[in-house]
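Note that one protein chain of the assembly has been removed; the remaining protein chains are unaltered in position.
For chain A:
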Amino acid sequence: MDSQPTLPVPISYISGRYLLFSIDAVTYLRREHNICGVLIGTLPQIPQQNVFLGLPLELMPEEARVLVDRDVACIVDEAKAHDGMKSLLEEDRRQYLRELESQGLHASRILSDRKDQQREQALKKLGEKVKAKAAKAADNASASSAQKDESSSVVDIFDDGSNSASRSANMTPESKLAMAITPATSYPPLPQPTSSSRILSKPEVPLSYPLFAHLHSQGYFLSPGLRFGCQYVAYPGDPLRFHSHFLVVSAEWDQNIDLMDIINGGRLGTGVKKGFLLGGPEKTREDVDSEAERVESVRAFSIEWAGM
């Protein structure tokens, strides 16, 4: 369960966005590095809803940058990497297809097993119902002929059961046909992108990155915050289990801030039982060589609407 993917985790860079496709990487980064991202894919098991979503996971550039700076992830140009499909060796290709087939067989076996189980259960229930009915009828009717009828019907039911069981036994070779599988990732058949040519430089981040990195280093989980009218929403723990505490807005140290924005933010936050957190680095990008130095100079303030 607590799987550990090989580090660094490759983050797919596709048409300007950062995406994760490997479930192990998603759970690992969430568990060990407080990175949640946003699930944007459809869950194949319940595809007609928007409450629970599935892979891929979209990462903010800030999240990707934090991970790259910690050396737990690297950015891979996925379109280029997939050009490698052309040079796939025949042997690898066959091997990959065999693997998929065995997975498909496994899936169809599970499915047919479950179907059998369900059928058995349903039959058992039906049998019990009939038995109960028979017992009731036996209680009511004293005539022995009636009893005979009922018992014969019970026998009939069991005949049906054995029939369908034998039918399913006949069907098994057919249902053992391998299911086709759409895998989530392309590794395999593609080899892990180790060559540095496919690994891209660190993600470009917005001016609000220092505040993001600062809060993240303090153990907060951050997610995009536009739906609450802010830049990030800060959670004290995993958003799966906790409500968020802060609406986060970043500003540069010398930037003029409209007082109305602070009041608006404070009211907005208080309205949804969260604090309004305003912060930013004391140093500008001109002052320092790296974003890391800016991160160290972050100060944050929280504003709550007291409503005197």
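We take it that contacts are C-beta pairs under 8 Å (C-beta built on N, C-alpha and C of every residue); 3 or more make two chains touch, one makes a residue touch a chain; residues count from 1.
Following the convention adopted for this analysis, contacts and distances are computed from a predicted model.
S.K.: According to its UniProt entry, is the unseen chain "tRNA-splicing endonuclease subunit Sen54", "Geranylgeranyl transferase type-2 subunit alpha", "Signal peptidase complex subunit 3" or "Small ribosomal subunit protein mS29"?
M.R.: Spelling it out: the chain absent from the display is recorded in UniProt as "tRNA-splicing endonuclease subunit Sen54".
S.K.: Out of A:A79, A:A132 or A:I257, which is the one that touches the chain we can't see?
M.R.: Missing-chain contact among the listed residues: A:A79.
S.K.: Can you list where chain A touches the absent chain?
M.R.: 1, 12, 14-17, 19, 21, 23, 26-27, 30-31, 36-52, 54-56, 58, 60, 78-79, 81-82, 85-90, 93, 96-97, 100, 103-104, 107, 110-111, 114, 118, 177-186, 189, 206, 223-227, 236-243, 245, 272-273
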